[in-house]
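The complex appears here minus one protein chain, its other protein chains still in place.
Chain lettering (A and B) follows the sequence in which the chains are written, and residue indices restart at 1 in each chain.
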Amino acid sequence: MSPKLASLLDRLIAPALALALAMAIGHVLILVAGASPPEVFGALLAGTWGNGYGIAQVLFKATPLVFTGLAVAIPYRAGLFNIGAEGQVVAGALAAGFVGSHLPTAAPALVAVTTCVIAAFMAGALWGALPGWLRGRFGAHEVITSIMLNFIAMALANWVVADFLAQPQTLHTAAIVDGARLTRLGSWLPAFRGSAVNTALFLVPVVVAGTAWLLNRTATGHQLRSVGLGARVAEASGVPVARVQTLAMALGGGMAGMVGVNFVQGYKGYFEDGFSGGVGFMGIAVAMLARAEPWLLIPAALLFATLSQGGLAINALVPKEIVDVLVAVVLVVAAAAGARSARREEGS
Amino acid sequence: MSVAVELRGICKAYGALTANRAVDLTVDVGTVHAIVGENGAGKSTLMRILAGVEVADAGTVRILGESPARPTAREAIRLGLGMVHQHFMLVEPFTVAENLVLGHELLRAGLLDLAAARKAVADVSAAWGLEVPADARVEDLSVGEKQRVEILRVLYQGARVLVLDEPTAVLSPAEVTRLLAMLRRFAASGRTVLIVTHKLDEVMAVADRVTVLRRGERVGDLVTMQTSPAELAHLMVGRPVPMPGNRPDPPDADPAIDESIAGSASGGSGASAGARPAILTLDGLGLVAGGRSALAGVSFKVGAGEIVGIAGVIGNGQSELLDVLGGLRAGATGTVQFGGSDRVNLLTLSVAERIRAGVAHVPEDRADRGLVADFTVAENLMLGKLREFGPWYALGRTAVRAHADAVLERFDVRPRDPEAQASTLSGGNAQKVVLGREITRSPRLLLCGQPTRGVDIGAVEAIHAQLRALRDAGVGIVLVSAELTELLALCDRILVMHRGRITGEFLAGEADLDRIGELMLGATAAPAAAGIGGPP
Partner (left out) sequence: MSAFLSGVFLLQLLRIAVPYVLAALGGTFSERGGVINIALEGMLLAGAFGYVLAAHASGSAWVGLLGGVLGGEVVAIGLAAAVVRLRADAIVVGVGLNLLALAVTRFLLKLVWDSSSNSDRVPAFDADNSAVGLVALVTNPVFLLTVTLLALSPVLLNRTRFGLRLRACGEHPEAATSVGISVTTYRTAGVLLSGMFAGLGGVWLAASQHQFTDGMSAGRGYIALAAMITGRWSPLGAAAACLLFATAEAVQMTLQGQGTGIPTQFLQMLPHVVTLVTLVGFIGRSRAPRALGKAR
């Protein structure tokens, strides 16, 4: 038991170091901006975990981060680096908005909700599968192709919305049918009133548990991990490497697509152009901080959601852009420190 | 006599693994000194420390009377020591001339002076009779030529002390003879040679003195004339090694060969291929890789219960042959019929389909193709047989564990821990895991590449025994090995490959080491060899 504990501690060193360094840099930046660090951190906490609304907003913002975290983590376990979640989010949300607004108004809630969720997942999965396939089939690096596909997705979504789907004078689609909408938690819990946190939150543990099971307990997961840790060994033992890579990217893309569930079905009620606001990129930091372990994505997403929501609370004191800096610092340091601890394991 | 190399109390550890423990070594100028030991005895580490490529944890190094100011390769070279590494330190896309001057570039007006580099190649190669084309790219050279480039470079750098790490592992017997003769010439010219090897016949043939390492410690320092292969083997392993006939003329005898032939004979299955039904029939197999013909007109049969060995100098198509048969390389022409009544052309099947049809594969390069380093042993043992552990959506943990325990037990893998990380296993145990995984597929055909490369002597015998047992159980085996002695020990038939073609065939017992060596270097097949190797 003790070596297991030691290896667990070893694995936590990198994230802890990342967080400590991010805190230190945050301190410096706050001072540069001419504010007082205790005051800023105090405001950040008060504005998030200090009241019901703040907590609800953190949960609301953590939900998509778990999805985009999974979008990065699943391909990462297959040895691929998906930085195309941003585009996959757009694809999923557009599909949810399109399908949701074209359902018959009388559609029962269960059917309508499920249809939209599936549409969001499938659209994201298709957009994600493309760079996976290009990698498996042609060897084109997914970092470049998926970032190109981000630009293409945004341009395409803009075109579809502006030229075909937009309501007059707006850049959003028609409202989805009532049956497809998710309930806001504020309607049950008075403390959460005013926040957009909704039942999409309940999807989080389900999807995370499913992913953890898939990775660790299924044949598909074993193949996926073997491709990630030793693609040439996997190939020699009969694993269809290209197909597994495409599948991993498709699953990741599908997870990113599910962001649309939270946004379209749970919040706005329609697809709006340019809504994603960097959740795809923040998912990279979430996944790296969690070292691509499904269950660790939840605390990582809560942390970044706290920063994200807290940014609004501290904007009067320091520019809220400080939050983006901290997120990126965590990502870089987690990657650098992760390599160090991995090497230590190798050396022993 | 003055001292060329003096090592005192060299210690080196990698984590928990001690590679060198307080090793002393003294080598006189003008001698050939052999360093012998089993795999993992710390020979290479010691030489890399001497050459400044590795840094010792403790101890002192003196080269030709001087201590290196810093433990760097550059400093060792400055003091007159050059090393020919086991894995060539040549930049493949560079030309011979570029490789020669790398690190000691000749400049003209601030730019590289490649004309001068070419002239340097010509000068050194003329002086030592080591002909290599100066403008050829290293990636286009044969293994023997690459080694000559390495030696050339060391001489060009002005080395007075040459260290060669396992230089004969990649050479054919005739090339080995040539190399050993050259090493004697170096010594005669007042240079000093250190040669690392685990082949005792070479030691007896070339060395003046020999140092034996075992588990990182020096356990012997002997004058070659006053020792015997048996004594050296005893020192290397730490216990007496059975040597058939301790004859007084060791330089000519290869104990391993005698031992192996005896072993093969006792296996009692030296019958000819015709007696068994063929499990595998290659017909006109060809492959073009990188614009060159890697395999051409390869035709042979493997019977059920037969081990067919492929001999050849590394890089003559053996690796490509295994890769094509294993499904790891596309684009081959010809046909490969596999099976009995259910005959299929293997070339039309995916890797997974081949496995299901009954083909198992122990890849040549364990680290590259055999084991996922960051997987546990149990996870590695699941590769390619996931269906055995229950439905795809819920693999049974008990079944996985039971399978791993059974394999570890049967193949005597240490530690007996299915949860151990594969990267922590020794070479021999790692190979047993791969072999165990492949054999427990219950294959009808085993493709086996370099089964004992990087494996300690104790495990070699166990692995050989497993292969013999598999053969006796009726499995056809294609065995590729760089060790001729291993092929002679195991095979019912040996085919020789040269430049992608089968150039000779020998039945067990008829195998003639000299003749095989000639064929490996491209001599044409003698009438004595059976005609199965040729086109039908």
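A few points about this structure:
Convention: contacts are C-beta pairs under 8 Å (C-beta built on N, C-alpha and C of every residue); 3 or more make two chains touch, one makes a residue touch a chain.
Every value quoted in this text rests on a predicted model; they were computed, and no experiment measured them.
The chain not displayed here makes contact, within the full complex, with A, B.
Screening A:191, A:209 or A:336 against the full complex identifies A:336 as the residue touching the chain left out. Checked against the full complex, the one of A:21, A:103 or A:149 touching the unshown chain is A:149. Interface note: of B:3, B:102 or B:182, the residue touching the hidden chain in the full complex is B:102.
When you scan B:73, B:210 or B:324 for touch with the missing chain, the hit is B:73.
Across A:21, A:244, A:288 or A:301, the single residue that touches the chain missing here is A:288. Chain B residues in contact with the hidden partner, per the touch definition given at the top, are 51, 53, 72-75, 77, 83, 85, 87-94, 98, 102-105, 107, 110-112, 153, 157.
For chain A, the residues touching the chain absent from view are 29, 32-33, 81, 83, 134, 138-141, 143-145, 147-149, 151-152, 155-156, 158-159, 162-163, 281, 284-285, 288, 319, 321-322, 324-325, 327-329, 331-332, 335-340, 343.
As a working rule, only the chains that are shown with their structure count from here on.
Chain A and chain B, compared by their mean Cα positions, are separated by 48 Å.
Across the complex, chain B is touched by residues 217-220, 222-223, 225-226, 229-230, 232-240, 345-348 of chain A. The touching residues of chain B, counted against chain A in their complex, run 14-16, 326, 328, 350-352, 354-355, 361, 363, 368-375, 379, 382-384, 386-387, 389, 392-395, 421, 423.
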